[in-house]
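Every protein chain of the complex appears in place save one, which is left out.
Chain naming follows the written order as A, B and C, and within any one chain the residues start at number 1.
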Amino acid sequence: MKKTKENPLAIVVAGIRLKNPVMTASGTFGYGSEFMPYTDLSKLGGIVVKGLSLKPRQGNPSPRIVETPCGMLNAIGLQNVGVEAFITDKLPKLKGVDTAVVANIFGETVDEYIEVAKRLDDTEGVSALEINISCPNVKKGGIVFGTDPFEAARVVSAVKKATRLPVITKLSPNVTDIRVMAKAVEDAGTDAVSLINTITGMVIDIEKRRPVLATSTGGLSGPAIRPIAVRMVWQVSQAVRVPIIGMGGIMSAKDALEFIIAGASAVQVGTANFVDPDISVKVVSGIAEYVERHGTTVKDLVGSLTTG
Amino acid sequence: MKKTKENPLAIVVAGIRLKNPVMTASGTFGYGSEFMPYTDLSKLGGIVVKGLSLKPRQGNPSPRIVETPCGMLNAIGLQNVGVEAFITDKLPKLKGVDTAVVANIFGETVDEYIEVAKRLDDTEGVSALEINISCPNVKKGGIVFGTDPFEAARVVSAVKKATRLPVITKLSPNVTDIRVMAKAVEDAGTDAVSLINTITGMVIDIEKRRPVLATSTGGLSGPAIRPIAVRMVWQVSQAVRVPIIGMGGIMSAKDALEFIIAGASAVQVGTANFVDPDISVKVVSGIAEYVERHGTTVKDLVGSLTTG
Amino acid sequence: MQEQRVEILYNEPVSSRYFRLGLKWKTSVIVPGHFVMLRVSDGLDPLLRRPFGVYKVLNAKGRDKLKGDGIELIYQVVGKGTGILSGKTPGEVLSVLGPLGNGFPVPHPSQDIVMIAGGMGIVPLYLFASTIKRGSLLFGARGKAQTLVAKDFKALGLKVRFATEDGSLGHKGYVTDLLSGAITPGTIVYACGPAPMLKKAAEICAKEGAQCYVSLERAMACGIGVCLGCAVKASAHNERENKNYVMVCSDGPVFESALIDWDRI
Partner (left out) sequence: MQEQRVEILYNEPVSSRYFRLGLKWKTSVIVPGHFVMLRVSDGLDPLLRRPFGVYKVLNAKGRDKLKGDGIELIYQVVGKGTGILSGKTPGEVLSVLGPLGNGFPVPHPSQDIVMIAGGMGIVPLYLFASTIKRGSLLFGARGKAQTLVAKDFKALGLKVRFATEDGSLGHKGYVTDLLSGAITPGTIVYACGPAPMLKKAAEICAKEGAQCYVSLERAMACGIGVCLGCAVKASAHNERENKNYVMVCSDGPVFESALIDWDRI
């Protein structure tokens, strides 16, 4: 009887096989290829690309970012090249890179989500879709899809019907009870949930008496929000059965392991990529070291938290 | 014609005259007198004492605190001496201190809120009540009063009927839309709102695979949450007419001024008191310097933000 | 007790992970067992002060040698805050809050004194020993490297017995193994170290009928009794006094061991 030594870092999330649980978060890693001079993309579990819409989007006026204590606000406004240019210009650059590529998508109407999903469905090199529901729903007067369980579920079931790819739904933390949102999208058929997106925040320039960001508010990310993100992952892990991808302020393997132990099958590294473009690979090796030292596997660590 | 030079820092909030807009936040300043060796209480606009319940409470098991990036989690469990011991033992120590004393109160039922409020109503030396609605509602299966507009309003109108003191309602940030909560308590008759209370968070010890806090989750405070708090104050200032007391991560006069410009008539300094027990007085002098340099008054600064 | 900005006199490694930190300190008398809260950076991360016991009073004058020109702390680099601290250089200025807490009670002249320390628990006991100048010390450590400060103890003329887990110095095993043999019902024991060691020491003393005082450690935010963060559960005995929790910073850090609920430490 031969026992093949399995990769202790490998994990399957929503049917996607990841060689390790570390992915890069949408909007913090461009379209992936920009990081080739700085890091070895093939060492990553996966790459989630910048959010894609049907048409190219120019994004918000500037200033778009401001640093905050242990974090930053961004109001990029989902600037992106559009799904078409992604497929023709950006995706080919990742050919030959041994990592899962996830396309993050969004729209201002359910139809727009459907169209982007359809366009990506027959695209080689895309392993899954991640639906960003933290977007203003133009038909509902700008209320974001991600704070209304009914609207969120609508988007998810529509996208599920439009694609054969696994669907990950990315949840907004700007809600009273994130379990309600997670259950709604689980019932709507999502294959996994990812969380958290940014938390709405504001910084004011007291000399000008104006918000620093041109759009007044922006999304808070970085280590400042990590305790909130870990809490939400833990809550969601007790509420749903679909796998969870955790994120929010991960700067090190230790941080990533907090999410995994809380219940995340995989993690995404976001803002940290700006601080050190090679940090995601460092997170992978830190997790490998921990798994080795404890004689365990990532699979066994997922949700291994004891409470009470 | 004689023009009396008015104190440019003075502000009236919910009928309470404050000599300056800086108060200390409940739970971070004990019962006030503990800080006498470290700072001059008479220089403060006001002191909000540790949350008071009808009976003494022993609080949560330990560990109760853990540091996080630019913040901390606490799960003190509202340990306090009870309203009776406050009146007989703690309050007399503040006699002669020229500052407004606000009693923060909470209960597990509406009746408990009412009884604490009544007990304080005829107590000399208390300028106002601050109602903490971020408490588990035992009759509603532990859902906190502060995340349900109907329950929050119930508490507020009950307390309003039970007291002649001005009532400040302290809002929880753990909600989808804090404006809805603010409007609910405004309609219920609150004289002011204060925000934000802590945001629920969690830190995991990856070696023990247990939460660091004995209660698993705790409340996040400190500069990490400031951008979220400023955003919420700004949102609430556009939704209600009652005055706002802003807080969350204030470490300096600059931070306090962000809240004031966003729409807060006064501010509370919390976690920062642990870092420097004299910091609240430093915030007062920093605001004085700003007001002087700009030839303005705190009153004119409130809500002076220009957007767009 | 005020917050003050004090100058660093020296900040020297004792070994790779242990440092002696000398601070200018003229203001207040230190009682053995007192601690101070240091702010290691003016930035926001780490946000909170870090507590450290006082090891020595420098150039102490007068009868009780507890007021001098400075104080010495000894710290182990374990994380972010102590890491930053180890990079500080003489002449830099630190914000210090203290002295804080309640020190060790003075023993009766007729009492036998046994001090028992684990790791960094040596710190407050040294200041105590240098004032009281009698008794013996049981010192437990991971290995030989950590026993360096024991030299200072020996210089006081006190008997020191070692226990190391790897047997590299003295008894091989736990320092509490040495305790029963060292005490009698009249002995007063002063203990400082990790919680499991203190628990064991408290048990042994209870069994042998010796008095026992422990100095506890707990994560702290304020250090002055207001955040209620550093609570430890009081024993049932204390519960009758209507104090279910005691605060390590303001009720302690030194407690009579019977006051603590050792099952929930």
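Note that in this section a contact is a pair of C-beta atoms (placed from the backbone, for glycine too) under 8 Å apart; a residue touches a chain by one contact, two chains touch by 3 or more.
All values derive from a computational prediction rather than experimental measurement.
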item	value
Which displayed chains the unshown chain touches	A, B, C
Of A:Ala152, A:Met251 or A:Val283, the one touching the omitted chain in the full complex	A:Met251
Which of C:Ile8, C:Leu44, C:Leu100 or C:Ala219 contacts the chain that the document leaves out	C:Leu44
Given A:Asn20, A:Ser53 or A:Asn74, the one touching the chain that is not displayed	A:Asn74
Contact set of chain B toward the excluded chain (per top definition)	69-70
Hidden partner interface residues of chain C, rising order	41, 43-46, 80, 84, 89
Contact set of chain A toward the excluded chain (per top definition)	27-30, 34-35, 37-38, 56, 58-59, 61-67, 69-72, 74, 76, 79, 222-223, 251, 271, 273-278
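Everything that follows uses one rule, which is that only the chains that are shown with their structure count from here on.
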item	value
Chain-level touch network, classified as line, ring, star, complete or other	complete
Chain pair whose interface holds the most contacting C-beta pairs	A-B
Chain centre separation in whole Å, for chain B relative to chain A (CA means)	34
Sites on chain C at which at least two other chains make contact	44-45
Residues within chain A bordering two or more other chains	69-70
